[in-house]
Each structure stands twice: as C-alpha cells, then as structure tokens.
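All protein chains of the complex are present and in place, except for one that has been dropped.
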Amino acid sequence: MSENAITRRSFLAGSAGVAAVAAGAGFMSFGAWEQADASGTKDVESHTAYSLCNSCSSKCGFKGYVVDGKLTKMIGEPSHPHCEGTLCGRAYGYASIAYSEDRLTDPLKKNAKGEFEKISWDQAYSEIAEKVKSIIGSDGPEALAMVQDPRPSGSYYTKRFMQALGSANVYTHGAACNMSKNSGFTQVIGAGDYLADVENAKACMFIGRSYADAIRPSQLHALEKAHENGAYIVLVDPRLNNSIAFADEWLPINPGTDLALVLAMSHVLVDRGLYDKKFVSEQATGFDEWAATLGQYTPEWAAEITGLKAIDIERVAVKFAECAPAACIEPSWRGAYGCSYANSGETARAVACFNGLLGCWNQKGGALFSASVKAGDVDKAKFPSVPKVEAKIAGQSEYPLSLSGMGVNVYAAQLAKEGKMKGMFFYNSNMVAGYSNPAYLQECLANLELSVCIDVQMTETCHACDYVLPDTSYLERLELPEFYGGKIPAVAIRDQVIEKVHPNTKPVDQIFSELADACGVGQYFDFTVEELADAQLKTVGLSLDGLRACGVSTFPEKAFKYGSYPKWKTPSGKFQFASDACEKAGLPRTPQWLEPAVAVPEDGKSFRLIGGKQAIHTHTQTADCEPLMAITKQYGLERVWMNAQRAEELGISDGDTVEVSNEQHTGKVQVKVTQRINPDALYMPSHYGCSSKEEKTAYGVGLRQMDYVPFRIEPGYGGICSQEAVVTVKKVGA
Amino acid sequence: MEYTPIWSGIIACYLFLGGLGGGAFATSAFLAWRHPEAVTMRKLGHWIAPIVVIVGLVLLMFDAKAGLHNPLRFALLLTNFGSVMTWGVVILAAFVIVALVALIMDLKKRRVPMALEIVGAVLGICVAIYTGCLLGVCKTFPLWNNALLPILFLVSAVSTGMAAVLLAGVFKCPEEFNRVGVLKKFHFCFPCIEMLLVAALLFITATNSTAGLASVQALACGRYAVVFWVLFVAVGLVIPTVLETKMLFFSPKEFEESRKAHMISAGSDIGVLVGGFVLRLLVLLAALPVTMTVAWTL
C-alpha cells in the first residue's frame, strides 16, 4: 500500500495542481466546481496508489484513488506507454472484480461426489505437494505442466516454481492467442513480434486486428493520428469492425483467406518490380526462390478465394508500394492469424515477407523492432538461480515451429488425455472455456492425477480441477515490475491499491512460495515480492519506493532509432523469405497458399464461425463482472452477427432467436442482422456462454464460440485453430 | 434502439381511476339533479368516487419509490406550481376532501347540499381533465401534446364514471336502475363522442409529425393493434354502443327491465370500463418522442 495516505484536505491542495493544468488548457473555472457538499468537507481517509490494469494483456497504468478503504476513481497514467492517460472501457469496469460477490474466498477441494468443499491452505498445500512428489517419483517432473496467462508476478513465480520442480512445461495461453503469428514471424525476422509505426505511416493494413475493439489506448491514439495525417488505412476483416472510424477502406475478406491476399499483393509487387530491391539484396535470403513461386498468385486467383475484387487487391498493393517504406501490414494480435486457422503460421510468414518487399523494417512509418529493457541479474545469494531444466517443453518436438516461450498448451492437455501428463496447474488461465474444445479439455483434465486452478472466480477450469486456490485480485497485491518494449522502453509497477477484501485469499507470489516450500523446493523462494521487485529495479537504476511514488519510469536513453535495419536473429542471420525450419516441419520453404482445414459447404445454411473481441470484454475473463456484463445485456452484445442478405435467404430477422449448431454443439442465441459482415461468416463474440453457475453474472448469457470449435492443433506451429469451425443456423420455431 | 415507455400499467391505473372517480361523482351530482329519487344510486357514486381515487393515489405513491422510502418528500409536491402534477395534487386533494365529506354526510343520513354536489362535480371534471393535461404538456410526444387528449380523457372519465355507477346500481338497486332513463341516454352518447374524438386525435397526430405517425401506426396496425381494435374499439366502444342502442331504442320496456337486460347492461358497462383502462394504457405505451424518429435518420 502506498505510504502517501493523505487526508482529503491536503489532497485538495494537490488537486489544485490538476486544476491549474486544466486551466492552462482553457478550463479556468472547473476548480470552482468544488461543491460545498456536506460529506465532502469531512476528513475522510483517502490515499492513492499506482497499479496496472488486469483486464487484458496490455497492463495499462493507472492511479487508484481509495476513500475509506474502497477504490473510487481510476485515472489513466499519462506517462504509461500503453494507455497514455486514457484507459479503455474495461479498465473502469473490471476493477469491480475485487468486490465481486462471486469471488473465490477459500481453498476448495473436489470430493468424491464431484462437489467442492472448503479446505485449509495447509491441507491444500500438503495434499498438492504429496501428489507432486508422487508424480515426480513415478513419471518424472516432465509429467507436470503449468498453464498461465502472463502477468507481472505470475510469469515469474509460475516459471520458477515449475523449474524448481524440474519441469520445463510452462505454457502461456499463447497457443490460444498469438502463437502462430509470433512463430511465423520468427521464421522470417527472427523475432516473435514487431511494432507497426502507425502514427507515422503513410499506409497501414490491419488484418483481423481492430485497435477500436481490442483496445490498447496508445495504439488507438496512433491510429487516430495517422488518420488525421491522411494516412491510407485499410481494414482486412470479414467484419466491418469499429476501427473504420479511422480507416479509409474495408476489404471484407472471406475468413481464413488472408494468406491468399498477402500472396497476391506480393505477386503484384514482385511482378511489377515495385519491391525494395536494395533491402531484398542486402538483407534477405531466399527471395528468388519465393519470387519464382509467386507467378501463380495473381490478383485474379486471389479474388476467387478471398471474395475481394482483383482490381482492389492490385490497387492496394500498388498503394503500399508507393507509400513504402512508410507502410506495412500491422502485426495483428490474436485476430485472423494468431491461432485461428491451419494456415495462420504461414499467413504470418507471408505478412512478414510482404513487409520485407516494402523494405519498411525499422524505417519511419514502417515495421519496427521495438527497443526493450529487462531486469538484470539479481543477487544470487538472496535469489538463488534455479538449476537449468535440460528437457524441452512438451510439444516442442511435435510442433517444431512453436515458440518454446509459449508452448503448445493444448498439447499438454492432449497428453493428459493420453495419460502421459499427470499433473497440471492453471494460473489466471481459463483453458477449459477459452481454448478449443471445452468438452474435450474437460475430459483431458478429468484424466489428471493432480489438477490445481488458481483464480479469483470459479471459472470453468476451476470446475474441471481437483483443487481450487483463491487468488487475491490484482488490486489487492504488489507485483513484480513490468517491463514494456516500445519506441521508448518503460517499467511500471502494480502496487497494492486496496486491502484484501477476503482475508483467506493469497497473492500469487505467496501461493507459489508456500507451495514450493511444501514441495521441498522452498529454498528458491526465500524472499518477499518486495525484496525481489526492489532488487530487479535496482538493476536498471531504480528502486521499488521510487517507482511506487511515480508508477511509471521510462528509459529515453534506450529509445528506438529509425534508420538502420534490424539485426536478424534467424539461423541465417538474414531476413528469410525461405526457411529451412519450415521445410523440416513439413511446410514449404517459402510461404505458399495453404487452404484452411475446414471449408464452408455451399448449402445455403452453413457459415464459418468467427470470433473476436468487443471493446468491453477480454476473452471469458471479464464476463462475470457486473458493470461490463450490464452493457452486454442492455445492448444485446451477445448476439451473433449475420449478413443481412443471408438472413433474408434464411428467413431470419434482426432479433430473432436462432439455433446455431454443428457436430460439437447446439445452442440458441439472438441474432443481429447486419450489413457489416461477410456473407460466409457468422460472428460470435468470444466472451459469452459461461457455463459455471458460480459466475452468476456471466452464467447462461449467450453462446461460447469454443464449444463449436473441434480440438485441432495447427501443424508445425501449434495454434488451436480457433476459427476452423463450420456451423449451420436456423430460426427457432421455423 | 427501441423506445421503452417510462410509464405503463400503474400510471394507467392511476389515470383511469382518477378519471373514473371524478366521473362517478359527477354522475351522482347529475342524479341529484335529474333523478333525485335514485338515492341509493347517488350514494353509490359517493362511495365509488373517493375510494377509487384514493386507490389510484396509493398506487401512484407505491410507484414513486423514492417518495415511498421518504414519505416526507411528498410534502414537496406542492413546491413547483409550474408542474401540472402539482396542480393535479391540489385538485385531487380538494376532490378527495369534498368526496369524503359527501360520503360522510351520506353515512350520517344527512342530505348532501346541491352546492357540494356541484363543487364536487366540477372538481371531478377537473381531475379528469388533469389526467389528460399531465400527458399533454410533454411537448415532445405528439400523441400526448395536443388539445384533444384532455377532452378525450374527460369524456372517457365521465363515461367510465357513469358505467361504474350504473354497474353498481344494476346489482344493488335494480329498481332505481330502471328509472334513470336520462342518465342512460347520456351514458349512451359518450362512447359515440369518444369514437369521434379518438378518430380525430389519431388523424391529427398521424399528420403532425413522423413520431406522431409512428405512434398512430403502433396503435392502428402495429404492435398494439390487436389490443387497440379488440379491447378498446370493440369491447370498449362499439359493443356497448350497439348493446345500449338495442336496449334504449329497440327493446320493449318489459325486456328493458328484465334481469337479462340488466345483465346485458352490466356487460356493456364492464366493456366501457375495460375500454377506459385500455385507452389510457395504450396512450401511455404508444407515445413516441419526436427524437426517436427524427434525429436518427437525419
């Protein structure tokens, strides 16, 4: 908790400064608004603390205002690189999770009848530790796995805990998010991701990525700036997403065919000699090999597949060449090729290659390798190194192109089903509801000897586990510092904002430290999170107290500089149009057209089921949060989107209840009939269909996209193929 | 997004009962003038008037949740004389007092002076007009914001008030019921006038704005059409008119005084009451603000 607890009176003196700043902007009289409210003149206990939002992976910084122990206001931190002073709609609403009626308050254990009973922490630790030891004894530490959605402390403690046990099997949610994309990029540029310099771009293409729907405020600011500067912004998406406010064109592509579009645009550039020849000859390898195959990928060929017009494809490609190097295809996130199709990894590879043709790498307005800062080595005596685990993360051999830092989490589940994985931990991860396929994943988890879920609410994954441990919410704990890459690297702190709401919950650092102790590896956790945070910050010239006082610190001396091409950390040391590793993994050496695994039959009633974020939700994580779900309910955001023409053909009207079904699942939901979607696609927002009754706010609202997606792993890359699903739709009662 | 009506059932009851009470007292006053011999029936009117108005007010208070939690706030109702509702509170209070005085005098077997009958009748008519003005001043709702609505509500109020008194009379004092011919003739007229007024209201509203047209469409051929045509027009206006026409003009006197005829009259009166309630409910539900249909299509 921050030490700067102050009374209201002194606080007002502080706010006068804010008012003065506002006055400078022409709002002279707002300070005078201070009303003589009777309750407002009392001395109430108030303080502020800096924290990081937990409603998505962006971890935006904010200052929390606490009055009488309760969080009141949240102000986006102007110096935070991801929010730049404005938070998104989720941030304000998700904070109420701390006070949710549906919080987990005590450790739970599933009994023989399948019901959960409260147990003590000691019992939980000792029983879990006993099972861990028995699994290690019989099957070795490689029969244990961890799945976690990375958060500042969580990433560190989960990994250290597993490594201390001798297991390399630490998975992020990546395979169900952005792994295919990052792995595909890696084959070309030797890095998992890059940064589109949107605000300085002359042209920028977004494929399945919407800054206005899956919001990181700083990106939205950049997009708005680019639009105001007259940049040519094009959205490639089966859905007209809300970024259209700042875009020039929507290419309503058939879902799963982005690869064909990128190949055809590459064809245009190569065919007409519009690519950056200097970049290609100096920096790249395999260009001729790829160029020789591009002849077949004409705009006319792509038009057939993508549903777009050949002249549009050609026009857009030429426009990008004209704007190069201040042009690129934005790297996207989960969107269209993070984990969506059997061709996602290859789509990512083609995207990176296209950016290579533009020669935009590290050029102003192009694709940048962001600068980063990391904590250095800390005192080994206080924070002893965990012995290196020699084994590879399970799934690495089967999916050789998957990034080991993320791992194929669903493969670990598959091993559980096969009886080879014996124990799994889940931290801040709702694998069962969020990854495909829930029914299958439940079976996988049911097969485990040990399954432990650590979360704040009773998620579907909690239900599938034997032990459930109650985490504190992000507002109730200090976490390790979070380092951010970008044009100017930064570090920020998630400090404790409010006291624990439920006394028997524990923060993640404490849970894993105590669990490690019970498992006999406590020697690696003999420090507090404060000590480690301070030690990490000392390595970059800061201190915990210092960062607590300001929330965010930047490293301008490490800022990114335009101009010189990046250092390619590929096996060849070059920008790779061709990849040996891909060839070894059974894929073409250069990006080639690859059909999605599932085709949509032209029977008039079938659709490809696509997902995607809405601005107020993140996956299934925010659904059981009243302020956010209230919006969903008021505006019917759980409705599936159907193209108006298709709806007419099927006799479906806006607001009708329809039955969506395929071999995996059948369910009913209302439909939004709209002009904003490709006729082949049915959009089902990715946040709904919660099946955990304990999540009272979310339970039973809408359908769950993942229920319809069969369990499938993308060859080579390991993505979950989240949009390889076809459904039929009919009106209920028709 | 669809417009969600703010007021519905409870307020419709309040408007209906207020009008009915006022109409019932006016009916009593009329009886005192034209049928002084119909004492029981007149007293029935004095019973009905305060009771239904008080029930209406209690309903309103229960609906006004913030006031219910802090009853003292109801005293504030007299602070904004720019508000029709404030005037309504004054008129209703005066009416309830007069109606209760009349009732007490009846109970004490004292003759209610004609002056009090007249004052009560005037206040009753004011209550009825007030229920129309309450909506009428909402000037962004074309279905409400016109001079016809208060008159329509007045006619409907008197009609329902008479129907209530006649309905009670036919069971309580059939002999007197048989003898109040003038009242029955007036009672016959009102649904006819109402039909004309409703037609005029809908016609004018439909032509004065897009929102007005949308409101009228909702009533005549939209989501409320079945209720409008069946419960309001047929049950509330046409059937009573047809039945009463037959009774008053085409039936022999013996039949008119038979028990069967009484039941037919009772049925027609119930129809009028149903129609009166449905009218208010539909006017509340179907009204659309001008912004709903204008602004979004600019």
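Here the chain labels run A and B in written order, and each chain numbers its own residues starting at 1.
To be clear about the criterion, a residue touches a chain if its C-beta (ideal position, glycine included) is under 8 Å from a C-beta of that chain, and two chains touch if they have at least 3 such contacts.
We adopt the following convention: contacts and distances are computed from a predicted model.
One chain of this complex is left out of the view, and of "4Fe-4S dicluster domain-containing protein", "RNA polymerase sigma factor", "PTS system mannose-specific IID component" or "TonB-dependent receptor", the protein name its UniProt record gives is "4Fe-4S dicluster domain-containing protein".
Considering the full assembly, A:Met74 is the residue among A:Cys56, A:Met74, A:Ala302 or A:Ala416 that touches the omitted chain. Within the complete assembly, A:Asn242 is the residue of A:Ser79, A:Ser134 or A:Asn242 that touches the hidden chain. Take chain A: the residues that touch the chain left off the picture are 8, 11-12, 14-15, 18-19, 21-22, 25-27, 29-31, 33-35, 37, 39-40, 44, 46, 48, 63, 65, 67, 72-76, 86-93, 95-96, 212-213, 215, 217, 220-221, 224, 240, 242-246, 250, 252, 615-616, 626-631, 634-635, 643-645, 674-677, 679.
Remark: the residues of chain B touching the chain excluded from display are 1, 3-4, 6-7, 60, 63-70, 73-74, 76-77, 79-80, 82-86, 88-89, 134-135, 137-141, 289-292, 294-296, 298.
The rule is short, and it goes like this: only the chains that are shown with their structure count from here on.
With centres set at the average Cα position, the gap from chain A to chain B is 62 Å.
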